[in-house]
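Left out: one protein chain. Kept in place: all the others.
Entry: subunit A
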Amino acid sequence: MDKEDIDDVGHKYHLELVLEDILDKDSTVNCTAEVLYHLPNKNLPPDVQFTIEGELKNTDEADSMFYNRIKSLEKELVAEDIPDSHGNVAPEMEPVRLLAWVASGYVIWQNSTENTKFQLAQIKHVKQVKRSDEYLEFDYRILLHEMVSQEIIPWQMTVLWHPHHGVQVTQDSRQPKHASE
């Protein structure tokens, strides 16, 4: 990793990293990236440019299975606490969790600075929103864990997904903490 200070602009990091498929640890791909953190007073999310060397694995089959399963549900999917307190995730909820993980990556990106380190801590609540078009829509309430402050930050995000059109976060907002927390 290299760091470059650019006057009046910010800090630019040059990174070489290896992407690892979380579902298949032996499947890796090299990646180079440039991340520009703007000056704090600008209040802008970091700029990211990247190149992937090679191809990511094909996930068509798993995508279709999940898509068709949700599309054919009679009642909208609703679930809470994924994982639960003991780290359990019901097998049929695993794709819902992975989708939240991807979507939270966008939220994290948009809210990151050089002094933050976010992780998705838990999905508190997820509710499917039925749509008349081909997209799947989920309304998530998640908890983000910020490492430096150690805060647990509730966040709401609306996520759209389609196997051919990828993931979109159409709306997201930080939520207030409850009094009991």
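By definition in this document, a residue touches a chain if its C-beta (ideal position, glycine included) is under 8 Å from a C-beta of that chain, and two chains touch if they have at least 3 such contacts; residues count from 1.
Convention: contacts and distances are computed from a predicted model.
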item: Identity of the absent chain, which is to be given by its UniProt protein name, from "Phosphatidylinositol glycan anchor biosynthesis, class Q", "Translation initiation factor eIF2B subunit delta", "Carboxypeptidase A1" or "Large ribosomal subunit protein uL23m"; value: "Carboxypeptidase A1"
item: Residue in contact with the excluded chain [from A:49, A:68, A:110 or A:149]; value: A:149
item: Contact footprint on subunit A, counting only the chain that is left out; value: 22, 83-88, 119-122, 143, 145, 147-152, 179-181
